[in-house]
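Before I ask anything, here is the structure I am working with.
Removed from the display is one protein chain of the complex; every other protein chain stays in position.
What follows is subunit A.
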Amino acid sequence: MASLSMAPVNIFKHGADEEKAETARLSSFVGAIAIGDLVKSTLGPKGMDKILLGGGKGGTVTVTNDGATILKAIGVDNPAAKVLVDMSKVQDDEVGDGTTSVTVLAAELLREAELLIAQKIHPQTIIAGWRKATQVAREALREAAVDHSNDQARFQEDLLNISRTTLSSKLLTHHKDHFARLAVDAVMRLKGSGNLEAIHVIKKLGGSLTDSYLDEGFLLDKKIGVNQPKRLENANILIANTGMDTDKIKIFGSRVRVDSTAKVAEIELAEKEKMKEKVDRILKHGINCFINRQLIYNYPEQLFAQAGVMAIEHADFAGVERLALVTGGEITSTFDHPELVKLGHCKLIEEVMIGEDMLIHFSGVAMGEACTIVLRGATQQILDEAERSLHDALCVLAQTVKEPRTVYGGGCSEMLMAKVVTDLASRTPGKEAVAMESFAKALRMLPTIIADNAGYDSADLVSQLRAAHQENKTMFGLNMAEGTIGDMAELGITESFQVKRQVLLSASEAAEMIIRVDNIIKAAPRKRVPDHHPC
């Protein structure tokens, strides 16, 4: 009888499933390690890109090196893999970079854990060891971090290095310096506010990546209405979010019910009149430029043209918000009190040609910090990836301006952390030491993979690195240009402390969560039939 106590009766709904102990672990490890293996080839400056083929009718193609982008695009079914995907997404939202590293580190930790559990080490023992390891690693990272924020020149140098390191693994590699400078220039303009909203990135097909540039004004990818001025000096801008078709009647339950076509015409006329009145009210603001988030229909467009006012329609929401921010105007939806409305201002509005497209250029805007980065590139894929890479760099730089501490990249920080963890392990009695040892091993996997991806002899390089760190050459990391090890400070391979710390903490947290699991219990998947229970 006793032997039957496992699962002798089916208590689950048909289609539901339970995986126990070894099976559950096996499935977690397999899933998580697969995710790690998937992104690991993209890690580091010589990492490969992935081509993602979007499903559906569009059949979109994305070429990317960004861990979070890859993971967002693939559908994962394995629950442990889902934890890692979520973690990398959070890393992306939180600091913008390190999304591949965090996934690879978590997966490597789990790979190690699999071995430990096979040796019958209790998951809780592993966790206890890992927690202590994380603690000392974090301390070591904090101690190794340097802060140059009070030395303007060096800090600028740091930023440029960080920008370069972040971009080094991306499509942009060949144009690394150019883009690194673009990103730093853009972020430096923000004067420490770190408000990325003020940086506008637009992509224009054509030209090459090196033609990308930073524009000190603001560019809007829209058209000016017909017969309206195409160039304005000292513009007074009204930024609006209002319907320029007809004003709807909002009283609940009302509807238009008329009994003859004549009446319809009458109402239509009234609507037209109303529109004219609205335009008049808008014009009373003393403006020469009107920008609306929504469409502007023909009739009002004509009216604006008659009044000699430039009218721009359908600036999307982000565009309008940014315009409001940079020109200092408010987003207006009612027009009865011109005296209360804050208009936006800029020195000059003109049309400019970029590639084959005409864009509207606002220069001399009220908010001097704002700028636009115009990306040029031969294909949409290149542009998209350039934008993602630039986004990583901008995020990291904005974070670094706020939290100026930096650490060294190229596997240097990982080796540094691995060393203190190994030291701790040698001082720790019991099985926890084994867990710590494996933690250090997982950390050392990052430089190993970076070297592997470049086709170098990783075992050799990493053991050289170990030796260097043992001799207290704590700034040594991988020199990927030469295939040797080198001083990261000299090579200028710098990374943000915050990104590295977040990688360490998130990865160990997620790995810990996954090895704590001993059962996976799945509900029967929702049937693909219209169900009667909403939510």
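The rule is simple: contacts are C-beta pairs under 8 Å (C-beta built on N, C-alpha and C of every residue); 3 or more make two chains touch, one makes a residue touch a chain; residues count from 1.
Keep this in mind: contacts and distances are computed from a predicted model.
Enquirer: So one subunit is absent here. Using its UniProt record, which name fits best from "E2 ubiquitin-conjugating enzyme", "Proteasome alpha-type subunits domain-containing protein", "T-complex protein 1 subunit epsilon" or "RNA polymerase II transcription factor B subunit 2"?
Expert: Per the UniProt record, the undisplayed chain of the complex is "T-complex protein 1 subunit epsilon".
Enquirer: For the chain left out of this view, which of A:157, A:185, A:211 or A:330 touches it?
Expert: Of these options, the touching residue for the absent chain is A:330.
Enquirer: Which is it among A:41, A:288, A:422 or A:506 that touches the chain not included here?
Expert: The one listed residue touching the chain not shown is A:506.
Enquirer: For subunit A, which positions touch the chain that isn't shown here?
Expert: Counting over the whole complex, subunit A touches the hidden chain at residues 1, 3-16, 18, 20-24, 28, 77, 79-80, 82-83, 86-87, 90-96, 122-125, 131, 196-197, 241-242, 247, 249-259, 263, 266-267, 269-270, 274, 321, 324-325, 330-334, 336-337, 340-341, 395, 398-399, 502, 505-506, 509-510, 512-514, 516-526.
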